[in-house]
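Please find one structure pasted underneath; my questions will follow.
As you look at this complex, bear in mind that one protein chain is not there, while each of the others sits in place.
Labels for the chains are A, B and C, by order of writing; each one numbers its residues from 1.
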């Protein structure tokens, strides 16, 4: 977790204070359930809630852990210091450390997912706004980095919207994957604790009881969770790559926002670097790198080994924090992206009218000219554009063999941009719903 | 794709014959839609269906491609050879190669998903059968590879069932991710083809029209598809690892099936190697390795670049074929797994009764013995088991300090295996539904 | 392994014929060594060489394997069919299948490395040729895709040369990593075969005896080998990315070679797609994806498990074949790359003279103008270029505040391209050695 690529709300989820607070809630709810079952006295269960508004002393817990070498025992000892040794004696009864640790990890991932979902919703709002704004802003579509046919900037934003909307669904699915809790004992048999405790605790914490656990919650869930984040990260890279391309000096169809006072560009106005989207490209790699270790974590030995733990201590915080930051940064980039419609038109006409050559070719063929001749006609005029910087339409209109087949009006029509944008509304309706 | 790890049905999906058949269907349906729109003559559309029952000549298509250097054109040329040049002249009109290629790739992935879903269902049936069979077969649960508390072999099968059932859901979600088609032209604007064509073709081929495409269908869908397969592969590794552990000489709680006549084991009956599950462990790595390249494929340049293509030509067939083979192999391993309940009991009692020491400790504490004294009592008897091979229960019954706190019946009860299996039915009901 | 991305020489290394030939040589040399030790009769050892010039019948071996279910036994049976049962009876004595299989795999990797090393040498020759050719071809250097300061096309080729030269060293190191053989028996103890046999066979096959093996050769060697290929693949992507950028319509500083008759570009001369380098970008992902599984293969259980085998059956051929093809394709791209020096100059001057603004700024400061004033002067002239398309030098020469500090000659000098290329020879000497 790198501070400069972190936001406080997500970081807080992974703070020791948060962890201990969740541990506490699990233990307290478990005591309630145990008391309801008659396993422990009701007064003891009630006593645990005395710590409800007490802030746990992380330094003190660390101090105890330094002696006991066991984090859960250290916490329970500290809890006893707060609510009284006698009152605390039934806390954690019948439970295993993993019951607390795994349920807590899942709660943290659920909360992280909630932030990521909110992040995606903000990004979607930004993409939609810019899509509507530039619905009809024509720019050249490119395949292989080479001009193909016209499209619009709105369609570019709209396709990113559609992709991120799928990611929203994926993150919601991923959230559901890890929204489970388990309080099932040392090997998951509930030998020492009734399943009713698990059910009560999960209900209170908005989790689903894990249908069957071992000592741990099965890690295929987490693999799926990190895989979903990996896809989201890849989509971020996709958008970032588009913007980096648009901002390069020769293209310059858009730029990341530069505040008036921002230093570095004063002497060289062209030197505005797409550093935010370049940074997002790197962050995408970081998000993605957690996918394989999360998958390697699935095959634990028998009822558990602890190899997954060090991995999760790293990728749990790091990946969610990085993805949260990246989504927020991307949203800001989209909201503030400076779009240059004039340059888009200028770029499209770099080879004047040439992008329309295929329409002309088709028209000639349909007008009865043989395919070979049509090619020849288009090509000899296209070459004048390519080699001498001529204007394609002007050349066509001046070519008697062309005008023998097509009227000036027909030729003109081939250069109508409206031909390319006539279905934009249809596509927008598909993506954003009926207007 | 390695022949020895391939099954014909999945391989067939990726055969040139299949590909050309799908291309043909897309083109033919597109012609129907174009004719209905009045864009091309109805007779030409109808003529295309003449090739419905004709087998395409792959060698001939390759021959043409060697000249044209373009696979779609080669196919269309061959199609014209079959239905007539004149009849074929409107085929593919307004379409881009990617319209055909991407829709075809998705159809192949959907078909692959259907096989994988069927594979998972067979695996689930096998796991359920073995789970019910061994519901009450007690074995020791292990954390860190070390004996913990008793569980049952049925619970082991049941948790694999639950995990694979989640994978079934994931594969269905993954199937839906890629069940889209696109016929939207060079940059996705429908400039040269009406969206109605896409709708018709998709309806006929059981696909959803891609809401917004560029020249290609967006690759976040495929990233999610391969990620789902990566999770399934990791779950296969999880089960394979359990079986490999169970079969090792010192454990020998289960074995992959060995046919009576199978060679190699004749001289050394102990030398039955878990080669199938070891193989599955390797295959899981192969399935997983496709995840990152599939994610790297998402960020294509502008309206498309072709970097994804070579990746997909490899991982499309290889990953689905490998996963299909692995699931089928695993199903066979599960169906035929030889389980040794007696060894399970023998292993559990390697240190006679010692796995019950925690229950005894708890009982002493609850009987009013201080925590320190309880530890001391348990430990001094446990050590006799550990160091001298004594029987734990016998030692406890002979220890006057222990019997001062617990009656013989109470001590006996601590060694009751039923204590550990009392909630097995509850867990089975969660996993498999009410009986 | 995809035929279209394969070259026959590398494919041949992985053919069954090659494999059986290597098996044969290992067995034959081992027999010689055994005979020299007096373990088997000399006549039997000599008899094995009767098969030296016989082509093995792969179909026949497959047929036998279908019965024996063991590839090495099948081969030995076929060998006996050739040289006689009696003569063959001491072949393989004291050896384990892995002795043959692992030594063979390493020989295949060594041969693959030899091809890859030759590929790299050809690529280096091409890069050097183009570097010398364009040593002084000035183009704009770009950071963040934005114009920075001038550099030369020769330096671009030279840095790719230096990078690939490092890759040459890496592949040579990687070759040495796997150039070992092992004939050490079931668990590597030489219990049934003398170490002298291993030494003899390795000497004959130009391998180093593996200092200590188990049943298998340790897989950290192979992990290092595939990691080296992953780095080479990443460097291919690096060069491919540069060319893709150079070829995009707005930049067009270079193009992959298009043969005169090549179809598809006839109507649209600008539509020449960098499909080879895009393809290389995808192939790089394929090469890279083998790295993690190769590393996951290292941790085999005890003296071996067979999980690595299925992985290597795939990545052994696939990765070497793909990398060989990619290197050859890249070499061809480099050799035939069409470079457009005029466009390079035109691009550099897109904002006329603006890339020199930093030199002017520095000169003003050095001439005693305060940093703030210098900025103001440069910026007001730069803005005229940026916003009105003016020429930077002209504006500076017309700005009295500027000319008060700098003479026209001094201003002129700031626009001298020689300033930026003065150390090109030095750098070339570093990369290619003294002229």
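Here, contacts are C-beta pairs under 8 Å (C-beta built on N, C-alpha and C of every residue); 3 or more make two chains touch, one makes a residue touch a chain.
Please read all numbers here as calculations on a predicted model, not as lab measurements.
Novice: Which residue among C:21, C:50, C:70 or C:142 touches the omitted chain?
Specialist: Of the candidates C:21, C:50, C:70 or C:142, C:142 is in touch with the missing chain.
Novice: Can you tell me which of C:109, C:292, C:354 or C:369 touches the chain that was removed from the display?
Specialist: Per the contact definition at the top, the residue touching the missing chain is C:292.
Novice: Considering the complete complex, identify which of C:84, C:195 or C:389 is in touch with the unshown chain.
Specialist: C:195
Novice: Tell me which residue among C:6, C:241, C:343 or C:403 touches the hidden chain in the full complex.
Specialist: That would be C:241, which touches the missing chain.
Novice: Hey, which of B:21, B:89, B:129 or B:144 is the one touching the hidden chain?
Specialist: Answer from the full complex: B:144 touches the omitted chain.
Novice: Thinking of the whole complex, not just what is shown, which of C:227, C:268, C:283 or C:344 touches the missing chain?
Specialist: Of the candidates C:227, C:268, C:283 or C:344, C:227 is in touch with the missing chain.
Novice: Spell out, residue by residue, where the missing chain touches subunit B.
Specialist: Counting over the whole complex, subunit B touches the hidden chain at residues 140, 142-148, 244-245, 247-251, 266-275, 278, 292, 296, 347, 350-351, 354-355, 357-358, 361, 375, 378-379, 382-383, 385-386.
Novice: If the hidden chain were put back, which residues of subunit C would touch it?
Specialist: Output for subunit C: 141-145, 148-151, 155, 158-159, 162-163, 166-167, 170, 173, 177, 185-192, 194-195, 209, 211-215, 218, 220-221, 223-224, 227-228, 230-231, 233-235, 237-238, 240-242, 245, 281, 284, 288, 291-292, 295-296, 298-306, 362, 419-424, 426-427, 430-431.
Novice: Since one chain isn't shown, list which residues of subunit A touch it in the complete complex.
Specialist: Interface residues of subunit A facing the absent chain: 2, 4-5, 68-70, 244, 262-264, 273, 275, 278-279, 281-283, 285-286, 288-290, 292-293, 296-297, 301, 305-311, 313-314, 318.
In this text, only the chains that are shown with their structure count from here on.
Novice: Could you tell me the distance, in whole angstrom, between the mean C-alpha positions of subunit A and subunit C?
Specialist: Spacing between the chain centres: roughly 33 Å.
Novice: Measuring from the mean C-alpha position of subunit A to the mean C-alpha position of subunit B, what distance in angstrom results?
Specialist: Taking the average C-alpha coordinate of subunit A and of subunit B, the gap between them is 25 Å.
Novice: Which residues of subunit B are in contact with two or more other chains?
Specialist: 281, 288, 292, 296, 301, 305-306
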